[in-house]
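One structure is given here, and the rest of the page talks about it.
What you see is the complex with one protein chain gone and the rest in place.
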Amino acid sequence: MNTNLKTASRLLLMALFMFGFGYLLVPIYDILCEVTGLNGKTGVVQAEYTQSVQADKTRRVKVQFVTSVSAGLPWTFRPVVRDIEVVPGVVTSVNFEATNLAGTPIIGSAVPSVSPSVASKYLNKTDCFCFVRQRLEAGEKKIMPVAFIVDGRIPKHVDLLTLSYTFFPALKS
Amino acid sequence: MSYLRILVLGGLIFLPVAAMAEGNVNSNTWGLNLTRGVTPFSKEVYDLHMIVLWICVVIGVVVFGAMFYAMFAYRKSKGAQAEGWHENHTVEAVWTIIPLLILIGIAIPATHTLIKMEDVSNAEMTIKVTGYQWMWQYDYVDSGISFYSKLADDSNFARQRGSGIDPNSVENYLLDVDTRLVVPTNTKIRFLTTAADVIHAWWVPALGWKRDAIPGFINESWAIIEEPGVYRGQCAELCGKDHGFMPIVVEAISPDDYKSWVAQKKQGDETPVVSKGSSGELPYIASRSDQVELPKE
Partner (left out) sequence: MSELTANHDEHSHHPTGIKRWLTTTNHKDIGTMYLVFSLIMFFIGGAMAMIIRLELFQPGLQFVDPQFYNSMVTMHALIMIFGVVMPAWTGFANWLVPMMIGAPDMALPRLNNWSFWILPFAFSLLLITLFLPGGAPAGGWTMYPPLVLQTGAAFPFLIFAVHFLGASSIGGAINVLATVFNMRAPGMTLLKLPLFVWTWIITGFLLVASLPVLAGAVTMLLTDKFFGTSFFSAAGGGDPVMFQHIFWFFGHPEVYILILPAFGVVSAIIPTFCRKPLFGYNSMVYAVAAIAFLSFIVWAHHMFTVGMPLAGELFFMYTTVLIAVPTGVKVFNWVATMWKSAMTFETPMLFAIGFVILFTIGGFSGLMLGVTPVDFQYHDTYFVVAHFHYVLVTGAVYSLMAATYFWLPKWTGYMYDEALGKWHFWLSTISVNVLFFPQHFLGLAGMPRRIPDYSVQFAEFNVISSVGGFVYGLSQLLFVYIIVKCVRGGQKATDRVWEGAQGLEWTLASPPPYHSFNTPPDPSTIDGGVR
């Protein structure tokens, strides 16, 4: 029955396509997140970009810093300042402090998250300790900087931004 | 086959719905209905719930009423003759459009409520809620207070298999914690939820919402608690073995009492709360630092 095999192979092709589509959903999701700020990941900008942004000196936005440490990572991690008022368009830098409580060196990586999520695309970092993995020797305390710009186009109703970092044990490989 | 059976069946279905609508909201046992809660949002949610419930009851009465009438009236045993028609475009159009209109009627207030829920601006304080397997950590981001909150010992003893302790003898069995989350009333509180290991969900029914706590991400919600009191809740996302044993207790006190609670907490609690295993996060001591470059005019 040739027609049966034809129908079956078409349907099989459709199934294979949908399997691929499942994987395609990953980049689609990432793009969607970037556009809408869906999961609150922050943007990264090049240093040149910072010069082109106009500072809006009439506005102040409060940026609040919170930190978490994943279970399984014996570190303490805190922002040096709790919050700061920034002028949109001006590069601001703040420090975070991490301490390794364990007796062995450990590598960690930090993951940023911004709330409200709509604001995440207006918070851009020029430099961040989260761009690379951080290795802390046994008992070491490390001060780590973040430099960021709040885009002047941030919606007017956003008066408070929270920038969160969570340290995870770095994955192998 | 008797009419009685159909009546019994009908009764079984309708009576509880009616009972739910009439249910005693405040009673602890035999609780039937959603709590009205103590925040502006929770009250709107309750009203919305009742509106949709009643719409469903009315539609149910009409549709099931028609069905039961048909089952009584058009029985072959009573000599009913089947008619042959099987289409009527007008009727079909009507019962497509009417439900659509009802749905639009539901969607409008629901949209209003949802927009309010998502407006977190002008919050007066922020509390970060972190889910752990299996307890909660609360950070008062503005005042630097931080502690863990886990199942109270008496519940924890009683809930062990073969403990021999009657759960009925334990006050607030499984709904009590060692350290309560203390918050001021009539204050817009912003909650940031996150987790340290797996996904949890922070749920206090009296606040009117639950929010997932997702490792690596923060979610925000808000509440203004209008009445002082103790409000209990539980983790609402399967998070492993002891998912059922990480309750939440919120104690709302007047803003003045809250101020003195903060002062006392900051003085007395020098020792960090004991953390389990290697999770290792200690409460940070907040201070302003010179290293920060403040933006210059």
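Think of it as A and B in the order they're written, each chain with its own count starting at 1.
The rule is simple: contacts are C-beta pairs under 8 Å (C-beta built on N, C-alpha and C of every residue); 3 or more make two chains touch, one makes a residue touch a chain.
Here the structure is a predicted model, which means the values were calculated and not measured.
For the chain that is not shown, the touched chains among those present are A, B, taking the whole complex. Residues of subunit B in contact with the chain left out of this view: 1, 5, 8-9, 12-13, 16, 20, 23, 28-35, 41-42, 44-45, 48-49, 52-53, 56, 59-60, 63-64, 66-67, 70-71, 74-77, 80-88, 91-92, 95-96, 99-100, 103, 106-107, 110-111, 113-115, 117-118, 158-161, 163, 165-168, 172-175, 197-199, 201, 203, 205, 208-212, 214-217, 219-220, 233-245. On the side of subunit A, touch with the chain left out of the figure occurs at residues 1, 3-5, 7-8, 11-12, 14-23, 25-26, 29, 33, 36-39, 70, 109, 111, 117-118, 166, 168-173.
In the analysis below, only the chains that are shown with their structure count from here on.
Contact residues on subunit B toward subunit A in their complex (touch as defined above): 119-123, 126, 128, 130, 132-133, 139, 141-142, 144, 190, 192, 194, 196-197, 215-220, 277-282, 284-289, 291-295, 297. Considering their complex, residues 39-40, 57, 64, 66-87, 90, 92-95, 101-102, 111, 113-116, 143, 157-160, 162, 164, 166, 168 of subunit A touch subunit B.
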